[in-house]
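Excluded from the complex is one protein chain; the other protein chains are retained at their positions.
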Amino acid sequence: MFGFRNGWRGVLDSTVERLDRRSTQGILLRGGTVLGTSRTNPISEPDGVARITETLEVHELDGLIVIGGEGTLSASRVLSEEHGVPIIGVPKTIDNDLGGTDFTIGFSTAVDVATDAVDRLHSTAESHNRIMVLELMGRHVGWIATYAGLAGGADAILVPERSFDINKVCRHLKRRHGMGRSFSIVVVAEGAVPAEGTMALPDYETDDFGRPVLGGIANIIGPEIERQTGFETRVTVLGHVQRGGRPNATDRVLGSSLGKAAMDHAAEGNWGIMVGQDGAHVTTASLGEATRELKTVPSEMFETARVFFG
Amino acid sequence: MFGFRNGWRGVLDSTVERLDRRSTQGILLRGGTVLGTSRTNPISEPDGVARITETLEVHELDGLIVIGGEGTLSASRVLSEEHGVPIIGVPKTIDNDLGGTDFTIGFSTAVDVATDAVDRLHSTAESHNRIMVLELMGRHVGWIATYAGLAGGADAILVPERSFDINKVCRHLKRRHGMGRSFSIVVVAEGAVPAEGTMALPDYETDDFGRPVLGGIANIIGPEIERQTGFETRVTVLGHVQRGGRPNATDRVLGSSLGKAAMDHAAEGNWGIMVGQDGAHVTTASLGEATRELKTVPSEMFETARVFFG
Amino acid sequence: MFGFRNGWRGVLDSTVERLDRRSTQGILLRGGTVLGTSRTNPISEPDGVARITETLEVHELDGLIVIGGEGTLSASRVLSEEHGVPIIGVPKTIDNDLGGTDFTIGFSTAVDVATDAVDRLHSTAESHNRIMVLELMGRHVGWIATYAGLAGGADAILVPERSFDINKVCRHLKRRHGMGRSFSIVVVAEGAVPAEGTMALPDYETDDFGRPVLGGIANIIGPEIERQTGFETRVTVLGHVQRGGRPNATDRVLGSSLGKAAMDHAAEGNWGIMVGQDGAHVTTASLGEATRELKTVPSEMFETARVFFG
Partner (left out) sequence: MFGFRNGWRGVLDSTVERLDRRSTQGILLRGGTVLGTSRTNPISEPDGVARITETLEVHELDGLIVIGGEGTLSASRVLSEEHGVPIIGVPKTIDNDLGGTDFTIGFSTAVDVATDAVDRLHSTAESHNRIMVLELMGRHVGWIATYAGLAGGADAILVPERSFDINKVCRHLKRRHGMGRSFSIVVVAEGAVPAEGTMALPDYETDDFGRPVLGGIANIIGPEIERQTGFETRVTVLGHVQRGGRPNATDRVLGSSLGKAAMDHAAEGNWGIMVGQDGAHVTTASLGEATRELKTVPSEMFETARVFFG
């Protein structure tokens, strides 16, 4: 049982390290990754596939257990389907955008952190008519914003799944304050984008989906909300605080369960799959099912409260 | 939309109170129950069914949305199936012992609290060869003990699902310490029972399942472990601390989702069901499926780590 | 016993509300202020002093117990010393910049929140050579940045008490990474300013102390650190998250102790003072001692670790 440092980089460089009882002691409570990561895409590296195959041969490995998010597991799918590399995937990303599993490892802890921020903003209502804008992670999907926004009772939630009309948001906030509320919280996923023609935007590039890439959407809509509503508006960008810290119990149990299941499937030679969560059970999906499309927030969640705009 | 105070007691007494935006403001962060509870079983009350039917008629109610655990929903099943009372159930119990849902409302928060206790015990290893026994809730099922024990890295977990042999537990603890560990944590669900003939027990009664009812199992096995291992053993009984406090994000989102779904089903006249969680989706089951048998911890979870005894 | 809504605004407007067992029930766990605040300065309001005196007469009040920070208590000092208004001050501000007390109510909770953010950033070291910049509150003093930075083990802490040289900070960070560290955290108080001539700044105004008022210092130094070090740099602005949430035990005990002491002094007619903390005891100071100058972080704290620059 070996580990590769820094993700695909370690596999390409064939630098293994033994994982045993001693080297993994005490990691249960540690967030982040013990093995490190890189942003290396093995498919686009020169001789990438060949080097990976060679690494497996040199170290006489049966296959790879690959732990990661959409990018990592998509590369795994190509390696598995097109090049026959024996791989079992484990879904680990705070984004929760993978198919084939109820939730991904890390998502629940990130939601806890984000919800705590919403809770704290709720009790700072010291001055009248103030708006708090909280930017949360989620470049392509609004899972964290949706869960933390619902859990924290946000008054408006903006997600990538639905382009928003800032004018509607502002009318909603003014209506709330007109009814006597002195305080509102707007939760916005970093990847939320305005509906076309609804808002003047600073210069921007577009991403693979043709949507504007707006550095710091909260810092763009904050001043606009202040302008339209006349209410003092403050911005918090929670950033990488969401990625770190001690994992919560849910994520630790999920990590242990999926890790154990991945080991069992490897022992049985059951490659080409991703292990996933189905309630209190472990399930499996093909790497294709897991990564074919981004898992977005189900539309029924947007019906839970009248705080989603788009 | 009305609420009944103190569970079935309020329905039997026909004392309603209006639930509206004003009366429910600010309850999102509050644990426990805003409406109160009682231990009233409406089936065994004199004229119970008749009085419930009358309450619905007097207040011109379409039906009841019943929020509770195994006892409450079992009574609901009888009222629904045998007496035609229109009921929709919502699964809310820290015990997580209901079918028809991934998890019940309250379970995740209770696991967080219990895991925090295990984590804290982990870092008090000040003296050599000390055993910590932590008693957690779970009279009939070991869900909290299993999740908190796995999440916290307990060295032995005892659950009602598997009667335990204290001699094996002690041998395991001695082996650990013989290998250089100076500290062990034993997590025990309050309903865990020794396998027959393995341990002398104080006087006891038996429960409906014919098992000994042992007040304070931790205080029984603690001294026995100290006696057999020779290691200083300390006991913590976490008790009702597990029931309270601010619900975590998972439970708040689950409560909002299931509450919304229950309202929708009521509006459509879809009675006789329990709403439940299926990953990020809401599902439904019949009240019979939900309550026919206690949902116990799946045996695959006991394979996750070699810390379960029985 | 009456309360005034929204600080001096309520006193000026003479709108009282009775504070009794019933109206104050359940506020122990609530952060923020139950009575609301305003930014009203009673001294600069037309007829401000006269209206305050009148309010006391109309409601037959013995005096005012004024709860607040530097601005509120400075106004109290003027009202007390120059106009004979009977006032007892209670130091409540997350800034901890008042004399006459060990710490002010709210500071400890704000430090907890800020430290939690530093802790979480610590475990997100997923990529090599990344710098995290965390902006914390503290416009004129660096108490929160100093305590959270020391508690969290920040690698550089920038405070208003010492103007910093960004070039030295960057050299320090490069040296760390040259020694094998792959990750650094820079904590910066919102009021920290670059030493003159050390850094090109965007257009700015100056504050009462002649220092540049820089909106978002973290967003100014973040890119500069990235430019000088070549390391990827990410910014978190924690903002009002620091002001809110359930107060910690320290702040609750301090609030109860000082509140009780203020009542006792009022009962004895001992006006013109501020109650304060001295370890586990309550002490008193004149309102002048409390507010004459901002209490800054003692220089000995800057010697605790080699992470302060200036």
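Labels for the chains are A, B and C, by order of writing; each one numbers its residues from 1.
Note that contacts are C-beta pairs under 8 Å (C-beta built on N, C-alpha and C of every residue); 3 or more make two chains touch, one makes a residue touch a chain.
Owing to the predicted nature of the structure, the values given are computational and were not obtained by experimental measurement.
Novice: Could you tell me which of the visible chains the hidden chain touches?
Specialist: B, C
Novice: Touching the left-out chain: which of B:52, B:75 or B:117?
Specialist: B:117
Novice: Out of B:56, B:78, B:237 or B:263, which touches the unshown chain?
Specialist: B:237
Novice: At which residues does chain C meet the chain that is not included here?
Specialist: 28-29, 102-103, 108, 111-112, 114-115, 119, 147-148, 150-153, 248-250, 252-253, 256-257, 260, 277-282, 297-298, 300-301, 303-305
Novice: Counting contacts across the full complex, list the positions on chain B that touch the omitted chain.
Specialist: Where chain B meets the chain not shown: residues 6, 30-33, 36-39, 113, 116-117, 119-128, 132, 234-246.
Throughout what follows, only the chains that are shown with their structure count from here on.
Novice: Could you tell me which chain lies farthest from chain C when each chain's centre is the average position of its Cα atoms?
Specialist: The most remote chain is B.
Novice: Does the chain A and chain C pair touch with the same residues on each side or with different residues, judged by whether over half of the numbers are shared?
Specialist: Since more than half of the residue numbers are used by both chains, the interface counts as same.
Novice: With centres defined as the mean C-alpha position, give me the chain B-chain C separation in Å.
Specialist: Measuring from centre to centre gives 43 Å for this pair.
Novice: Enumerate the residues of chain B that touch no fewer than two other chains.
Specialist: 246
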